[in-house]
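Single-structure report; data block below.
A single protein chain has been omitted; all remaining protein chains appear in their positions.
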Amino acid sequence: MSALLWLLVPGAPLLAVGLLWRWPKVVGPWLWLSCVPALLLSLWPPGQTLEPGVFWPGAAWGANDLIGRAWLAFSALLWACASRFALDDLVNSRHRLRFWVCWLLSLSGNLLLVIAQDAGSFYVGFSLMGLAAYGLIVHLPGPAPRQAGRIYLQLTLLSEMLIFAGLLLRIHEAGGSLELAAWQQVPVEPVTAVILLLGFGLKAGFWPLHVWLPLAHPAAPAGASAVLSGAMIKAGILGLWRFLPVEDPLLQGAATILLAVGAISAFYGVLLGLLQDKSKAALAYSSISQIGYLLIILSLAWMHPGSGAAMATLLALYGVHHGLAKGALFMGAGLAANHRLSTAHWLLMGLPAMALAGLPLTSGAAVKVLLKDTLYSSDVSQWLALLTAGSAATALLLLRALWLMWRSQPAGPRPAPPIGQLLPWGILCLFPALLPWLWPELRTALFASLPIKVIWSGLWPLLLAAALALAMHRIGWRIPKPLRTLPNPARAWSLRVKRVLQRAPVPSMTPELERARWRYYERQWNHLWHTGAVTTSAWIIALLLLLGWLS
Amino acid sequence: MSHISLYLLGGVALWVLGLHALMTQRNALRRIMAVNVMGSGTFMVMVALAARMTPIDPVLQALVVTGLVVAASATAFALRLATTESPVADVDRERE
Amino acid sequence: MNAELLFDAALILLLLALAAATLHTRKLYTAIVLFIVFGLMLALTWARLGAVDLALAEAAIGAGLIGVMLLAAFGRSGPEAATRAPPAVLAASVLLCSLLLVLFAQGVWPLANNSAPVPELVNSHLAASGVSHPVTAVLLNFRAWDTLLELVVLLLALLGVRQLHSPNMNLPAAWPLLQAWSRLLAPLSIVIGGYLLWRGSHAPGGAFQAGAVLAAGAIVLRLAGLLPPLRWNWWPMRACVLGGVALFMTIAAAGYWLGSGWLDYPPGLGKTLITLIEIAATVSIAVSLSLLVVGDTREITP
Amino acid sequence: MITTWTTLLPPAIVLSSLLPGLLIFSLREDQTRLRIGLNLFAVILKLGLVGLMLRGVGQGLEFRFALPFLPGGDLVLHGDATSLQFVSLSAVLWLATTVYAIGYLQDSPLQSRFFGYFSLCVSATVGLALAGNLVTFLLFYELLTLATFPLLVHRGTKKALKAGRIYLAHTLGGGALLLMGVALLHSLTGSPEFQAGGYVELLADAHQPSLMVAFALMIAGLGVKAALIPLHGWLPEAMVAPAPVSALLHAVAVVKAGAFGIIRVVYDVYGVDQVQALGLAMPLLAVAAATIIYGSLKALQQQELKKRLAYSTVSQVSYITLGVALVGPIAGVAALAHLVHQGLMKVTLFYCAGNFAETLGIHHIQEMNGVGRRMPLTMAAFTLGALGMIGIPPTAGFISKWYLGLGALEVGQDWILLILVVSGLLNAAYFLPLIYRGWFCGPPRQWPDERSLGSGLPGAGETHWMLLAPVLFTTVLALLAGLLAGSEVSPLAWSQLIINRQFGL
């Protein structure tokens, strides 16, 4: 019976859609409540898996493993905070209703994919989330959201179709089983692996599949950016984790490449991010970078069969950590763009930012330590230096992001941020500090990062970054002009695809008739018979007599 | 070579002559006469066939009598039909 | 024998020449006159071939009645449009027809010496037929059904002409000599007709010839203006026309339902019945032909 | 013949719309109430009878009715699981479409004629579904052509007539080909009743070329209605018909008749084994795949809403053929389920297009800007339908695609997956812009031709309720068909049942 509670997880937002349709004014402020069931169930899971047989075949919902619960919890929390946060941004929007419907659908999809224990449900949630998010991206008017939305949609669809193909291939490989847990024991074919990596990679947004991400995330309203960057792109990583077996010789062989991709992604995101002059764009590139780390964790997991459980923990920790912190930062960017923030606010804002860079005593430090340990004990321990460099780079990027935020504050007197926005933002900002204390697994990691040596090893890249940032600020470094207007091949390609699709070059299959000529022939023919029935018939009789005789 | 053969040949020749006139003549009266010539040819063949044996074949002769009446009736009808002036002009004549 | 063959050949050539001339001469009037001559020569040919019944019929109809009708038609029709077939077409048609002729010649050649079993049968059953002339026996007994239908054909021709709703024939003012002659010819035609009819049962002659001759007489009288307009809507006229078929049919049906078979005359009554039919048919044919040629189609709607 | 109710039920189902149809013909134009009453009575009666039969078949009863017709080929109406799938779809959609048509045609002339032919059309469809052998199928197939034509040209405009001519040229040609095929097969075996696994097995050795030619002829004939390339030319033209007709035409009546025929020929005449053995599956598969891609590409080019939908039908109906041509059990399930799914979705889309055209005068896709604000319910239905067409879960279209893909993998035709992916992308490419325009573009200052149907306010009064209710009804059905695909009563489950019998599973 208690398994039926799982229905509430994706159901609550859908229910909210209905209520919203009927009483938009009343329901609006309470939409965040639709995340509460998910949050509660992630903390106190019923233990059983729900198998709603009336839905698509094989459906099974539950969250009994660490990753699932962690993902569910942070997604629910982030969405809830963002819901409340977005409310005040949208008070005056004409398209409120549309936004909220998309929001809730997306939310429902996101939660569903997290609790999905079968491939079908996962895909249902994944698609729902991905498509509905389009409405969030293009919510604001203007060409930039529209373009971003277009490229987002194009790639989302591509990713969904690829995943669809991969899904079917996996089901086939698994002999028809839809159970994700069962797939862990099924080796994957190279084609399937490539398709799934591409499909989920497009959603996760690691290099080189990131092209839509820096356009889409900044285009949306702050609350939407928060969930896009914080929760949704994690679905890609979760998908890879769920769909591909952890222990698989094929993946083991390819793990190094993926590791490299992750590393490139981590630095590429930072480099490009530094070139941005909008805070949200910088944050978006930071997401690319962070997803790179998640990919690194995944690759490590595949590289070392047997380390699955540990890696799952790491993945969960990193996911939660990044999701919440990035959500807080995006919301902060939104706040900064519209309100004047006090110093206290800025300090609060610094917390998630630096947590991402691995500030000691935060969740960031904890996960960095874990990651380092893992890497250290892995076959590729020589890559360890990169991690430190990454830390510094991240710090640099986030400092720049904070600076950009600060700079983007509107001049002149502005009202203080409303409490309805401050509160959820504040909660999220505090989480990097609170999380280690709330979550036992993270707590142990935090304790491991407490020795001074470790703190120092985590801190000096930050200090280096801070110093660098300060220096550059002092010398008044500006982004070189050629770098400021980097061409965006993705946008050009998107436009080209759109144009081709609007005028698809298909030959017409109807042949052309030359009417006039045929009419002329017909006249000639009719004229031939105009001599009269009697004469013609007599001739034919004579001819036929002769022919009949001769034959 | 008996006279019967001659008449048989003459009969078919008349028939062919009639057909030939149908092929080349356009006037209604001439066409009617052509059909009559064809008829005469046919009857000549029949009469000649009747006369090739003794006693003369009465069946064929009877047939010719009947045929003659039939042909004559039809001819009379055709003649009247061909020469009744049409008080109404052929406004929209069908294509042939 | 040779001379006879020569005569036959000459006759046939003459016929062919006449026919060709009729069909291809330039003037339509000449053509019609030649056609009448052709009809007469044909009658001669029938006589030569021993078909006296036919010769009589041909003379009365082919030359006589049809001739009159052709001339009348010529009077009614406008001038002939000068539409001659182009020479190439003409040449092609001539070629085609000569080939056809060769073909037919091949076809008919073997027929000259065949013989048929039926004449024997006719002769053997002649006695049972009720008449002594074989042609009449065939016409009115052995193949009486043909003759019945033939009468219907005649009726149909008449009906067809009636559908034309053509205005009254504009008879020219009677020619005095014709009037004088017709007073003589008319009774003669009745006499000849009666004779032919009577003769038919045992010698060449019969209902059809008799009817044709009678019709000829009537037509001459009508042309001479000595007869009132012959009108379909005068009921005795209709009765006369229909009488032949009606009587024939009654006898046929009565034979079937009362006697031994369809068109089967009861033994002994054969001659009487045939005579009756012949009389009715003669009247019918005579009236029909007269109506066909000089009938007044103007209707007085009752 | 022993007449019991099981014997009489199949003809009763056919007659339940045929007789009211004939009665409707005789009504005067102004007898509106009587006409509507007759229509609804017939609809309800048919639904009831179909329900009865569904229950009966569930209980294992056999419904069979036969009349002597041709030597070796009786006129047989037979209710089995496959036919019931189609009959139920027809009956349900007829209900929706009748209500829709009543609303749509209010105040337009010649309604008696329209509804008369409308009923005939449904009778033909139902008869076709219930047909127990090829001869009977052929009969109703041709009747369907005839009954549809007056509906197609109902507007009587030049364009409609042109479409009508093209329609006839295609369908009658196809009918002739089908006749040839059926006759050819009949000359070899007679026309026994359809049976799972087919009945041509015994002939396979002696008459192989004949069987192949007969198959090609029949598929060509059926392919016209199923709009396989290059025989699809009529379908895009046929969209000039009034919206309820287009809806019925594209969703259930005509295109489905073709697809259903293909299902019958492959499964119940030849049998999957023989189709495989004769090497006939592969060409059919290739044609279906080509049609899917071609239809999508053509749809992209269209700027007229209904035309775009029409080309989409070309593409979508071929999924059914594709599923059949894969000759595997899972693909078969997909084909049968898609028969229903596509019907529900496409009927929704056409209703929506009709609503836009009737209420606001929208015909071109450019005019759809912002329509979601004016008619949110209709646009929402449209969106759901379109997403279903793309194959976005959890709509019905996704279920079909899922099973198709699995079926293809099962029989080793992996390339079909590529077709599905490309087709899905193309579908998205021509449907998503519409959704984008509807929801995300600003409405124009004035609609092309706005009429006051309903209250004019967004929501329940956005258009006449008779136009709105069927849309919502079919949308909900389409959604449920996908969402509740795992339930006992879903089309998927029923298809599974049929396929299990077919493959002896």
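Order as written gives the chain letters A, B, C and D; numbering starts at 1 within each chain.
Quick note on the criterion: a contact is a pair of C-beta atoms (placed from the backbone, for glycine too) under 8 Å apart; a residue touches a chain by one contact, two chains touch by 3 or more.
Basically, contacts and distances are computed from a predicted model.
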Considering only the chain that is not displayed, what protein name does its UniProt record carry among "Heme exporter protein C", "Peptide/nickel transport system permease protein", "NADH-quinone oxidoreductase subunit J" or "Putative cytochrome c oxidase subunit II"? "NADH-quinone oxidoreductase subunit J"
Missing chain: touched chains present in the view: A, B, C, D
Of D:Pro11, D:Gly173 or D:Gly197, which sits in contact with the chain we cannot see? D:Gly173
Which listed residue, C:Arg48, C:Arg162, C:Arg199 or C:Lys271, touches the chain dropped from view? C:Arg162
Per the touch definition above, residue among D:Leu34, D:Leu47, D:Leu61 or D:Leu184 touching the missing chain: D:Leu184
May I ask you to list the residues on subunit B that touch the chain which is not drawn? 12, 15, 18-19, 22, 28, 31-32, 35, 38-39, 41-42, 45-46, 49, 60, 63, 66-67, 70-71, 73-75, 77-78, 81-82, 84, 86-88, 90, 92-96
Touch list for subunit D against the chain that is not drawn: 67-71, 75, 110, 113, 135, 138-139, 142-143, 146, 149-150, 153-158, 160-161, 164-165, 168, 172-173, 175-177, 179-180, 183-184, 186-188, 209-210, 213
Which subunit A residues touch the hidden chain? 522, 529, 532-534, 536-538, 540-541, 544-545, 548-549, 551
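The rule we apply is simple: only the chains that are shown with their structure count from here on.
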If we look at subunit A and subunit C, which chains touch each of them? B
Give the label of the chain whose average Cα location is farthest from that of subunit B. A
Name the most central chain, where centre means the mean of Cα atoms. D
Would you mind checking which pair of chains has the most C-beta pairs in contact? B-C
Residue ranges of subunit B touching at least 2 other chains are 19-20, 23-24, 26
Tell me, which residues of subunit C touch at least two other chains? 93, 96-97, 100
If you go through all the chains, which pairs of them touch? A-B, A-C, A-D, B-C
So, in the complex, the side of subunit A touching subunit B is made of residues 526, 529-530, 532-535, 538-539, 541-542
Mind pulling up the subunit B residues that touch subunit C in the complex? 1-21, 23-30, 33-34, 36-37, 40, 43-45, 47-53, 55-59, 61-66, 68-70, 72-77, 79-85
Subunit A-facing residues of subunit D, complex: 229-230, 233, 294, 297-298, 300-301, 372, 387, 390-394, 398-399, 401-402, 405-406, 409-410, 417-418, 420-421, 424-426, 428-430, 432, 439-440, 482-487, 492
